[in-house]
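Pasting a structure below so you can have a look.
Missing here is one protein chain; the remaining ones are kept as they sit in the complex.
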Amino acid sequence: MFEQASALEKALAAGGHAGSNGATALRLGMRRNWHLLQLGTYADRTEALNAALLATLGVALPVSSSAVLRHGRHQLYRIAADQYWIVTGDSTVPAALAKALPADVASLTALSHARVRIALQGSAAVALLGKLVAVDLRPQSFAVGSFAQTGLHHVGVLLERLGPDSFELYVLRTFAASTWEWLLDAALPFGYEVLSE
Amino acid sequence: MSGASHRLPTGGRVQRGETIEFEFEGRRLAGLRGDTLASALLANGVTLVGRSFKYHRPRGFLAAGVEEPNALMTLGNGARTTPNVQATVTELRSGLIARCQNAWPSVNFDLKAVLGGFAPLLGAGFYYKTFMGPRRGSWMFYEPFIRRAAGLGRAQHKSDPDRYETRHAHADVLVIGAGPAGLAAAAAAASGGAHVVLVEQDFVPGGSLLGTPATSAHEKWRLKLVAAAQAQPTLELLLRTTALGVYDGNMVALLERHDHASCDASRGEAREVVVTLRTRSIIYATGALEQPLLFGDNDRPGVMLASAARTYLNRYAVAAGRRAVVATNNDSAWHTALDLAAAGIPVTLLDQRTTADAALREGAAKAGINIHWQARPLRALGGKAVTGVLAALESGGREQRFDCDLLCMSGGWMPAAHLTTHTGRKLIHSVGIDAFMPAGLDAGHFMAGAVSGHFALSAALIEAVTAGAAAAAWAGRPAASLPPTHLPVPDQACGFEPAGAPPLRAGSKAFVDFQNDVTLNDLIAAHDEGYESVEHLKRYTTLGMGTDQGKTSNINAIRQMNLLRSTSAAETTTFRPPYVPVSVGALVGRAIGRHFRPIRRSPLHDWHVANGGVLIEAGPWLRAWYYRWAGNSAAEAYRQEMRVVRTAVGVADVSSLGKIDIQGPDAAEFLNRIYVNGFAALAPGKARYGVMLNDDASVLDDGTTACLAPHRYFMTTTTAQAGEVMSWLEFLLQTAWTDLAVQVVSVTDQWVGMSLAGPKARVALELALPGIDCSDASVPYMSVRELEYEGMPLRLLRLSFSGELAYELYVPADHGVALWERLLARAAPLGIKPYGLEALASLRIEKGHVAGLELDHRNTLDDLGLGKMASRDKPYIGRELRGRPELQAPERWSLVGLECLEAAQRLRGGAILFADGEPQVGHGRGYITSVTWSTELDKYIALGLYQGGLKHVGETVNCAYPLKNESVRARLVSPLFIDKEGARLRV
Amino acid sequence: MKHRYSAAALARHALTGKPWPRAWRAAPPKTDYDVVIIGGGGHGLATAYYLAANHGIKRVAVLERSYIGSGNVGRNTTIVRSNYMMPGNTEFFEHSMKLWEGLSHELNFNVMLSQRGQCVLAHGPSQFDVLARRGNIMRLNGIEAELLERNEVKALLPYLDYSAESRFPIYGGLLQRRAGTARHDAVAWGYARAADDHGVDIIENCEVIGFERDQDRITGVRTTRGTIGAGRTLISVAGHSSQVAAMAGLRLPVESHLLQAFVTEAIKPLVDHVISFGAELFYLSQSDKGGLVFGGHIDGFNTYTQRGQFHKVQNVAECAVAVMPSISRLRLLRHWAGIQDMTPDGSPFMGRTPLANLWLNGGWCYQGFKATPAAGWCMAHTVAHGEEHPLVRHLALDRFRSGNGYDEYAHGNWTYKQ
Partner (left out) sequence: MLIIPCPHCGARDYTEFRYGGDASRPRPAHGTGTVNEWHDYVFVFDNPKGIHREYWQHVQGCRQWLVVERNTATNELSRAQLAREATRT
């Protein structure tokens, strides 16, 4: 077996840091053991695709471009008019989908290694994100269950709100260490601990 | 420590219990919490605080706020030295160190004051008329003197140790200015639940109300307004926050200052924060700025704006003088006179008009103020401090001298409408106030109070409540119960008479722009010479170009220019952001040092660092340049690494190559259109090298695309062009070829890439990954296999950049280190070593593969010797424009190889090529793009572009490098230096 | 020159209090001219001056819709240099440099040419080779240039970032000591005054609103101050070339983009050179008045608004601190924007148009200010002879039809592709 090493292995080991008033108002960490697949649709084939998805995952494609569709261990994101992300904790899904989707029905691309999934939690999470992204995080604009694809220090990310003070970021793997350092620097005055999973 | 000689025993909004010590010009002084540096200095009797820019005239405080042109100081020391800070907006803090500027040896005795004596020579634009002789270039002799004389404070070269941040914010309504209008407008806007952000540059809210006596009804009303605003749950009041500029999309840049308190960078505390706030609507409640009067020597220390004297008196309990003259053309300064008199200071009032508001007249009479009508100051008396004023009384009929140590003046008010113009709106001249005010506002923008020319509190209040309601409605959150609009306090009269023509007298200087030493005479000179448009005036005289950006000078200058031109056509200059100067560091925030731009790292990055890899920047990437095992410099190491690849086997990290997943029923057709060569028939399991052109036929990129299965392709691009190619493919599919059923996804981050190259590459692979059939029959040159190996997806491509037997291996990123280490460990008996970018780039030169500097957007397919690749049978992007005659000219510079003919010499990139025997001048016949020492040929070889290209193979050329006084002989050869038949590739 | 400027004249005027005469007359438009130049910017005024001074053509009008120098000649970062590499460009910009060196004397107006030296930084070996090629070409054309290693850059400019934290470490640089800065407004005024002295009419507040034409021949212009006949007409309107050309029915390979410029508060001398960052487009110098003047890349989309985006302000500030960390503490005083013609290859157009007697000088992307003297010189020659000056033949309007694009910096087609 080939061992796996994430992009943040070294960074996570460095641990937390107390804020300017001694507090730790943030918890930051990396999520493991999940799978990401990107689906691309072709005109006039969405019916076949939805049928295959219902059969495999028990859920059809989401319509909303801002709300995450949750179904069991699966989360579906409509990331473009004809492109979707499936994030799942079920390791059988990639193979099952590959089998269920003929090449002329949809494209299927594995991206689990292309993204690092970072969790941000705590009372300072909104303040921290205010330094990182230009998205309006006020609850009326970005409710729990929303996601947004946006820029974070020159790099595209997907940001999801899991709770009032709980967020996840999907960042490009090759930029992940840099983004993590950027994030920790912004977190300095608040104080943070590193979540272990 | 000297006592605070000018602090009044009672009154003010300072906290008398809290003494704050600071240092000024090496003296230890004390002020109170709530002071600014300016009020603390005035309280200590300090009135001489600077020397002027050009004439080094003594200067004191003109203002009490952001418009101050004179009192610029250098704060702090060492790496925290900050020049040009206005003392009038600097909140006093313990340990503050302040020094005067532009004076030597001291502000009290400045030797350069002698320059004042040459004033007639130093008029507007004098430097355009002289310093030209005796010969061409003489300016270079004079310039250092001018440069040293110019400038204000002194900065230093040390890195700034403080921390800055930037952040984003959002609001429904932004209210700028927390004076009476802003406070009322914000409360009204927030009443229906709108999220209102109210910003105030001062550290206390209240604006003009802070100039009223601390025991007055106005103060009670101020506290009520503040309380009402703070009672709104959806209203955020941000103090010490200045709106710098208004930009497209209702984005307002704000500057938050934190340096009044601890801002310890090591604890993550920022000194300043720039906020980019996006809002639905904006209310400008920015107030107005009082303007000076023009008269001789109106810059003497002790000559002050009337409102400033009132603010020092009532807000800080500081008497700026002991005997005052107030000169005005409007009612507002009467309040200053009344308050000064109430504090026991004898006051003489000179009013240019014939009457004033009745209540004010009555009050003044009661207070025993000596009033002169139709009276205007002619000249301030004194040197380093004002001692009196010579005034013309009864409309110039009589001149009289009045002694004083404080001369307050008011030339009317200019709405602080700067921000309203940042989105391109103009200001118009208003006759009623003889100043400029907004002609109109952008949709969703509103204004209230003095900024709209409503100087009376009663009018401002009504306007504020209306604006608050309108702004909330615009934001989609209508106001609920509006606050009352009746004024619970006496109104402030604001009757006004235009300043009119001042006496034009030679000899004494009437300053229009205090900071830049622009006088009335300079305006006259500029007009004489034809620099009469307001922009010419500004540029010729430097008027308004100081750190105050003309906040106290533009209006007077425009008034005077109109008088000179006998015109009423009033144009104003353009106000540029920022409204106040902002630290460059605050704009940058944390994007400093290594965070300047994000770093892109290969999945093998940490391994390289830990194992002697030396890194180099390649666009956003940090790549392994060379490894210490091979040498201590790139120049040394790459040869060793090349030898390993040529004789045994090496492995290089190629993860930075762009990788694109292309799928869909029309994928083959798509590839066939974008590449110049044919891809329609590429069978599953096969890979092909391809070149893409831009529409204009310049080369966009090259790379390999492999067919994994029907409808599924794996494209690689160069590192540099990966993003460009991805966007281009998406552009074509989404705009032009929407009928093609194709999906493209960047998988650059998904796969780690390794290039395993060398005669022992196959053995190495078999040792590392036993069980895979790597034979030439099973994995022939230009083929691909998609495998699952020990549960790990693996893409094995047989292609070669180095010219050796080589494989590219792609596995999911997290597996990268394990595979890399296994290759190195298991193939160790073969002598496998990692090799870096320098060796990678050198190996390909021996094979004549173009990269980097050859692919520089100027070169065509034919220039790179790749013309034959282009299909004649199918269309491809760039085909039409490729046929343009200049692109097909036979004498274009095209790719050649070069071999160095001089054993003791080397070839260099950037050398210019000349034919043997021709003079080495001009542009030559080509140049060298890439150079390497060939370990195979034991000499320097290079790629270059040469006029006529391969037609000249065999000829000798000179490679001129005059920057090092070198010219080296080389022979033009085929760029394919080794293994011309490609035998090594196919073993 | 009727009223020469000199130290002696300055003293005389100071003693007598006698006012100076107007620098240029407020000329009313005549009914016709031999040459009408649309655009009272640096290039237009320089062209007018050289038409009169070099070619004896004095019945010339310069029409300016606002005040002269209101466009890019007064909105740039004042850099003057001649470190160009491509055949034609090298010679053209060196000609310009030589004219700069004599300009104050020639115009009797101090344009404060400060040859303090410009250093372009390289941040890696391949960038170093690109600079070397440029420097070698300069030397082979008689233009001085010095290639500096990292330690030599450090000796010359010790206050740049040489720390281990630097994201793009300095690898070396190319220095042109004759390069530097000039007082931008003075260039417009100096040319205006000198042209006026030769009899050229400078007509401000006169906007061109159309062309008079006789089939494919332009015979004059319609303006807000009446119709003016013209033997030959030159469009020289930086940033608005498309707009004016459209009045003649022409479409150009031009998009109008914003380039911002920035200045800090004045401080005592801190930076003695012009410094160009190599990792991104960024350049910096200190004005004689004391402000650090700097600029970067265009905003990135076409617009005529003449106001910049805040993002770009931050971006350029980032470059400033990246190259010179101590700038962090200094304060930005102003930022402003100019509209420039961006062309597909980043090079300008100088010469004929499809219409007879209508000439074009436009498409100046970044190089407009430093080109001012040579552009005026060559356009005057071109208009006077009805034939492009040899130094500008490579800058033909129809060059993309033949494939003769002229990409000095190899940014590829359309430089907005940042």
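Assorted remarks:
Labels for the chains are A, B and C, by order of writing; each one numbers its residues from 1.
Assume a residue touches a chain if its C-beta (ideal position, glycine included) is under 8 Å from a C-beta of that chain, and two chains touch if they have at least 3 such contacts.
A quick note: this is a predicted structure, and the numbers were derived from the prediction, not measured.
One chain is not depicted; across the entire complex it touches A, B, C. Contact with the undisplayed chain is limited, among B:143, B:219, B:269 or B:696, to B:696. Of the listed residues C:303, C:326 or C:357, the one in contact with the hidden chain in the full complex is C:303.
Touch with the chain omitted from the figure is made, among A:18, A:59 or A:79, by A:79. From the set B:84, B:276 or B:549, the residue in touch with the chain omitted from the display is B:276, counting the whole complex. Interface note for the absent chain: among B:164, B:247, B:312 or B:835, the touching residue is B:247. In the full complex, subunit C touches the omitted chain through residues 242-243, 246, 251-256, 300-305, 309-311, 344, 400-401, 413-414, 416.
Within the complete assembly, residues 247-249, 251, 276, 278, 424, 673, 695-696, 723, 727, 730-731, 734-738, 874-875, 877, 879-881, 883-884 of subunit B touch the chain that is not shown. Contact residues of subunit A toward the unshown chain are 65-66, 79-81, 83, 134, 148-151, 155-157.
By definition in this document, only the chains that are shown with their structure count from here on.
Look at where the CA atoms of subunit A average out and do the same for subunit B: the two points lie 32 Å apart. Annotation: 49 Å between the Cα-based centres of subunit A and subunit C. Those residues of subunit B in touch with two or more other chains are numbered 166, 276, 589, 591, 595, 597, 599. Of all residues in subunit C, none touches 2 or more other chains.
Across the complex, subunit B meets subunit C through its residues 53, 79-84, 120-121, 123, 126-133, 136-137, 139-140, 143-144, 146-148, 150-160, 162, 164, 166, 245, 247-248, 251, 253, 274, 276, 422-424, 506, 524-525, 528-531, 533, 535-536, 539-540, 542, 545-547, 549, 574, 576-578, 581-585, 587-589, 591-597, 599, 616-618, 634, 694-698, 724, 852-853, 856-858, 881, 884-888, 908-912, 920-924, 927, 929, 960-964.
Note for the complex: subunit A touches subunit B at residues 1-7, 9-10, 19-20, 38, 40, 42-43, 82-83, 103-104, 107-115, 130-131, 133-138, 141, 153-155, 172-175, 177-179, 181-182, 185-186, 188-190. Interface residues of subunit C, counted against subunit B in their complex, comprise 5-7, 9-11, 14-15, 17, 19-26, 66-67, 69-70, 74, 86-87, 90, 101-102, 104-105, 108-110, 112-115, 123-126, 128-137, 139-142, 145-147, 158-159, 161, 163, 165-169, 183, 185-186, 189-190, 204, 264-270, 279, 286, 288-290, 305-307, 309-310, 313-314, 317-318, 320-322, 325-336, 344, 400-405, 407, 410-413, 417.
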